[in-house]
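Every protein chain of the complex appears in place save one, which is left out.
Note that the chains take the letters A, B and C in the order they are written out, and that residue 1 is the start of every chain.
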Amino acid sequence: MSSIWGNHLKLSVFGESHGKGIGVVLDGLPAGQLIDHDELLAQMARRAPGRDSTTTARKESDFPEILSGLYQNTTTGTPLCAVIRNNDTHSGDYADLNSHPRPGHADYTASVRYGGYNDYRGGGHFSGRLTAPITFAGAICRQILARRGVSIGAHLFAVGAVRDAPFDPMGVPDAVLDALAASPLPTLSPETGRAMRQEIETARLESDSVGGIVECIATGLPTGIGDPMFGGVENRMASILFGIPAVKGVEFGDGFGAAALRGSVNNDAFIYEKDTVRTSTNHHGGILGGITSGMPLLCRVAFKPTPSIFREQQTVDLQTHTEAPLTIHGRHDPCVAVRAVPVVEAASATALLDLFLEAYGYEFR
Amino acid sequence: MSSIWGNHLKLSVFGESHGKGIGVVLDGLPAGQLIDHDELLAQMARRAPGRDSTTTARKESDFPEILSGLYQNTTTGTPLCAVIRNNDTHSGDYADLNSHPRPGHADYTASVRYGGYNDYRGGGHFSGRLTAPITFAGAICRQILARRGVSIGAHLFAVGAVRDAPFDPMGVPDAVLDALAASPLPTLSPETGRAMRQEIETARLESDSVGGIVECIATGLPTGIGDPMFGGVENRMASILFGIPAVKGVEFGDGFGAAALRGSVNNDAFIYEKDTVRTSTNHHGGILGGITSGMPLLCRVAFKPTPSIFREQQTVDLQTHTEAPLTIHGRHDPCVAVRAVPVVEAASATALLDLFLEAYGYEFR
Amino acid sequence: MSSIWGNHLKLSVFGESHGKGIGVVLDGLPAGQLIDHDELLAQMARRAPGRDSTTTARKESDFPEILSGLYQNTTTGTPLCAVIRNNDTHSGDYADLNSHPRPGHADYTASVRYGGYNDYRGGGHFSGRLTAPITFAGAICRQILARRGVSIGAHLFAVGAVRDAPFDPMGVPDAVLDALAASPLPTLSPETGRAMRQEIETARLESDSVGGIVECIATGLPTGIGDPMFGGVENRMASILFGIPAVKGVEFGDGFGAAALRGSVNNDAFIYEKDTVRTSTNHHGGILGGITSGMPLLCRVAFKPTPSIFREQQTVDLQTHTEAPLTIHGRHDPCVAVRAVPVVEAASATALLDLFLEAYGYEFR
Partner (left out) sequence: MSSIWGNHLKLSVFGESHGKGIGVVLDGLPAGQLIDHDELLAQMARRAPGRDSTTTARKESDFPEILSGLYQNTTTGTPLCAVIRNNDTHSGDYADLNSHPRPGHADYTASVRYGGYNDYRGGGHFSGRLTAPITFAGAICRQILARRGVSIGAHLFAVGAVRDAPFDPMGVPDAVLDALAASPLPTLSPETGRAMRQEIETARLESDSVGGIVECIATGLPTGIGDPMFGGVENRMASILFGIPAVKGVEFGDGFGAAALRGSVNNDAFIYEKDTVRTSTNHHGGILGGITSGMPLLCRVAFKPTPSIFREQQTVDLQTHTEAPLTIHGRHDPCVAVRAVPVVEAASATALLDLFLEAYGYEFR
């Protein structure tokens, strides 16, 4: 039990990097939702590899074939399954990996977990390629949420030591989010974008990789959705966000920064704005006690540097029980955080739709 | 659906701060586990208030009455329920809060979520007092894990701007963890401890509060437990850790710090130590692809400053729809992170036992 | 994982027959529901032992203490826990049972399942006494459902070879259901009731026991709640009903009888009644494709005869690995189906409220 997520909307992700295909089943989608296919493919394209030199050279059309759950472009309410075929596989690149686990990858832990029977080629089910079905799921969910006035966007907040300006926690206009979505390396500041591109390029030229942070915002959420304790918005979002490969940290609002603050600074005063309760600042990131406050939801997700680097590394030979050098071949992004931007949005959209369905039941149409 | 957590071991937490009692049901505990009551109470005492001036003046015996699931001090395997009575309640302190939500608290969001019917006294089900049943659950779980060679410990890694030395990610001796557990303000460095105490005391005297970070380590874990994607160790731990009030961030291994690293630094080389695969460093924090690597598990949890401060704050009057000043009374810790140290350990222990039960089934005895 | 049930409303049952107490946590109840305590206790009294000679002589006040989730007699929306103390325990009666499993009981299977560590006294967690918390849960749920126009009732459809008239599947007036609820041995026909009482008394005098069937109806349900396949009304109801001790079969509508019918008889024609779609007959028992049709929901639940009988029986001695005779002492109902009537209603009410919450979300108040 591992690749299924959700309470009211359930996401079941399947597939391995070098198998026949990957995909997702979405169970519990509200019926009667018109799906815009162009918008769907546009979201898939944001994640797809090969947009520029910051990403892997692997070319995949990533075209999702929808097998069920959609009739006359409208959700039927019963499970929606989409399959994405794997075409451009170079499995030969991975011939050694079964016995020589790549540092920083799941090769070794998966081998132990599955008694050596996992499909290790290209990382198998642990591959970053499995973010394509998550992106697909999120692309469906965000269309449904958009009709309820919810906008979701993200940017590259950090690449290595380079930091973008943070989102304004009081709100970000849709036009800004749209512009970010259109950019292959989305930052609020163009200079930051150039510096990040440089950082990534430098790492790549040095046969190295670099980590990054994605910041995500959701605006237009209603007040009062989410549950206390383990059913809080943070818990649910974290439980799906840590499912994106290479994620090592998740924070909401001021997050780790809040630990350094005084209560008198961190507390957000309640005010009235035209008879609506709001807060005058938004250190809490839109969630109090696990429940939405009606303020923008803000989270940041830390990605480690791509573990596949082209320098010789130290590993072990699981057959001979000796240490052995390893040089990785294949095609890999020098900074996974770049293509993770739409994935973080997609995972967030999925988590939010799950919360909406809990709150509103079948009436959510 | 909110206060139940777990897959193979299920934790069902109930209670409100000023109701008759709070407690927990643990369903799925392995049978035949001898429980040491003194050790259990010692864990409860670590979290209990009133140990010194860094914590609230509320006195609660926090004595758990075990109603089921234990026979002759041994787990029966059927649900174990423990109830902790609320005795020292000053509900009068909270009379205003239903209409004047406290900044930084769940008062407002809970009021919307529950249509105004929630028990708002003392924060109700959202109170930090609900960490007592979690601590109880963890105290049971850690005894069972200890017999399997798993040690769990934590320290105050930060209070405001003061930072302790981090745990050695390659491992921490049990004696160090035991010493930390015995300290009301556990730090690796005594000077840091004094500085933190000063930081907290200063905040308290200024009618303010301060945030903090708890770092937790688990050693002795087997390799190969956990699942890919949404069933990973990080996902499961985050989904319970965000259930502790005031948590705003969770990270594993180098966490957010990894975002600033190069892959060549962050990747941990595989080595053999007497025929056992290990890594020469531990930036990954004991988890790769959601699955344990056999290296120590490391996580850090960020706590915001206690929202209850004694300065006048700005809030709204939900009855009159006007803005209104608020002065909070009652008894509150100036730094919730201090008493959260054993709670983070407890939540981690619970998550880890859940993973063990999945891995080993009923045979786990 | 065993004693927790539900998707949107979660029921967590705990306790053992001869331990300190038993009880239940209800997580996910809608907030703002006024609870009538007299009505609650009346439901508990229906199940309580000692009403007449058809039931066990054990006297338990079965008084539920509500520890949380209720404030000013109104549900808060956070977990509601109720504890029932065990008082009248005669544990000495069970001294032998750990090594001499009772035929027809869970003694042997539980002993294997829990490695001999289960609390075997009085059947422990497998005791019929655990139906008290289910009855409590159902008593809460039915009050909430009643306000939405849902009535739930049941009668003894069969005891041994004696059969009552079946419910009219087109509907049963509330007055009839109320009269049944007031009867210690509820039947539609008074003569049947007398014959059943005779059947039970005869069995009792012969140191024997007898089985029975409970038929349950729910009227006033909306059309279109429930899910296809594994989330159907039947699946969910069966999954809770088989949790009542001694249940060996569950059927809906014509159930096993439908297997003998032709389609032309079993199909229920659709008609309009004042612009509302109804069926002219109700062989389907109110459920088509797992989803409510708006017609009364009908189910029947088969109970085996009480396994505790006072004749000498054949069992084994698990210590000596030999066969051994066994004579059971203690206090036992000669026909568990009698007191199971309100339990079947309670389990049904719980399942139906879970379905309502899924359908209507938090708006269900």
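Quick note on the criterion: a contact is a pair of C-beta atoms (placed from the backbone, for glycine too) under 8 Å apart; a residue touches a chain by one contact, two chains touch by 3 or more.
All values derive from a computational prediction rather than experimental measurement.
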{"item": "Displayed partners of the chain not shown (whole complex)", "value": "A, B, C"}
{"item": "Which of A:Ser68, A:Ser189, A:Thr276 or A:Gln319 contacts the chain that the document leaves out", "value": "A:Ser68"}
{"item": "Hidden-chain contact residue, picked from the options C:Ile35, C:Ala48, C:Leu67 or C:Ala106", "value": "C:Ala106"}
{"item": "Chain not shown, touching residues in chain A", "value": "1-4, 6-10, 12-16, 19-23, 25, 27-28, 31-32, 65-69, 71, 74-81, 83, 113-119, 124-125, 362, 365"}
{"item": "Positions on chain B where the hidden chain makes contact", "value": "7-8, 78, 224-225, 228, 357-364"}
{"item": "Chain C, residues in touch with the chain not shown (by the definition above)", "value": "1-5, 7, 11, 13, 101, 103-106, 108-110, 112-113, 125-126, 130, 158, 160-161, 203, 208-213, 223-232, 234-236, 238-240, 242-243, 245, 247-256, 258-272, 275, 277, 279-280, 283-285, 287-293, 300, 302-309, 311, 313-316, 318, 321-323, 337, 358"}
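What we mean here is this: only the chains that are shown with their structure count from here on.
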{"item": "Inter-chain centre distance, chain A versus chain C - centres from mean C-alpha coordinates, in Å", "value": "45"}
{"item": "Gap in Å, rounded to a whole number, between the CA centres of chain B and chain A", "value": "26"}
{"item": "Chain centre separation in whole Å, for chain C relative to chain B (CA means)", "value": "38"}
{"item": "Touching two or more other chains - residues of chain A", "value": "7, 224-225, 228, 358"}
